[in-house]
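Quick one: this structure, given as structure tokens, is what I'll be asking you about.
The complex appears here without one of its protein chains, the remainder shown in place.
Now for chain A:
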Amino acid sequence: MAANGDEKRSRREDAGGEEEEEEEEENGGMIMEAWERAYADERSWESLQEDESGLLRPLDTASILHAHYRRRLLRRASAPASSRIQKGLIRYLYLVIDLSRAASETDYRPSRMVLVSKGVETFVREFFDQNPLSHIGLVIIKDGVAHRLTDLGGTPDSQIKVLMGKRECSGEASLQNALELVRDYLGQVPSYGHREVLILYSSLNTCDPGDIMETIEKCKKDKIRCSVVGLSAEIYICKYLCEETGGSYTVALDESHFKELLLEHAPPPAAIAEYAAANLIKMGFPQRGADGVIAICSCHKEAKVGGGYTCPRCKARICELPTECRLCGLTLVSSPHLARSYHHLFPVTPFNEVTSMLLNKSNRKTSQTCFGCQQSLGNHGSTSLHVSCPKCNQLFCLDCDMYIHESLHNCPGCESQRESRSYDAKA
């Protein structure tokens, strides 16, 4: 089978575009044996790569992952040139899911629809993790009409549950109907909120009742930022929509690429100044109720013992934060919710790549371990690449680099120093 993989690989290299046709021929023309199909379906040749001497080696997933991550990080860092970036932290996002006939295609495994719904599940969780003060709502398009599944809300679980119950696809997709519906609902959002639409589009066409250009123009006027993640080919109307409204248009290559593209929409985008008016929002910081006190909560209308929070304005009992008070409409949060968003405003500077050659020259043998996890940097896998923080000059291994920028949002080196603290401006 290795030979087969080899052959396919080389074919793929020199043929490029032809390759796909050939595959189709193979699939359609010849009837494959079951064991052959297993290999063809898993695309086992894609997990191999050629090294300098032409030998096949298993793909070095770790280094590829890191390269991906570096690209993402640098792109994020380079976009806003100024030091003070404004981010749209309070987002009102409608997630539009295309459940037309095209979503039942199985070019993504197991099918486009399953992939999309799984992706939405991870996305919604990640979204609320990164934007605790934001709201999300779900809209589906099928049979030529758009239908709102869930209202703008703050709890991920209920949203996901509703979507999982509605996973059927049929009919055509209509971009215009979806945009009109979402535009209608987003009109009620407060002026400080950032209005966004994220469309997961499987179809190659759109069946509209009227002129979609007018709808796009209206979206632009209403300051709705529209983004599209495509699952088939690039479509002009989607590209035009995103360009006009300041969103981003990306088309997925495969399953993992789709996930990656989708999750790129989870961190708050750089704010477009005129899109949302800066405003002071009145918020309440409720205290936890004392243990053993019985009260009826306003969200479930049930008597509950202990726990819960009390709205500071109208004294209604609420089960969970963050939320909006059912009675007086006050936004209720706790200070950790605000703190969860601060890392978007004070991002860790990207680390510089350092090769081990450079290290030996400067004779820093003593610090040959990663400052974060104490792993020795000398014989770390096949790569001899490390990174160093431009501020504190400490060395880190690639794994720590990723962890620091993706999850921790602190540089352990800078935090272990008294001077040049990056948060001085904050206090």
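The definition used in the following text is that a contact is a pair of C-beta atoms (placed from the backbone, for glycine too) under 8 Å apart; a residue touches a chain by one contact, two chains touch by 3 or more; residues count from 1.
Here is the rule we go by: contacts and distances are computed from a predicted model.
Undergrad: Which of the following names does UniProt give to the chain that is not shown: "G12317 protein", "Proteasome subunit beta", "General transcription and DNA repair factor IIH subunit TFB4" or "Mitochondrial distribution and morphology protein 10"?
TA: Options "G12317 protein", "Proteasome subunit beta", "General transcription and DNA repair factor IIH subunit TFB4" or "Mitochondrial distribution and morphology protein 10" considered; the missing chain's recorded name is "General transcription and DNA repair factor IIH subunit TFB4".
Undergrad: Looking at A:Ser63, A:Asn205, A:Ser341 or A:Asn393, which makes contact with the chain not pictured?
TA: Within the whole complex, the residue contacting the unshown chain is A:Ser341.
Undergrad: Would you write out the residues of chain A that touch the absent chain, in ascending order?
TA: 84, 86, 89-90, 129, 133, 188, 190-193, 271, 276-288, 290-291, 312-313, 321, 328-330, 333-336, 338-343, 345-346, 369-376, 399-400, 403-404, 407-412, 415-419, 421, 423-424, 426-427
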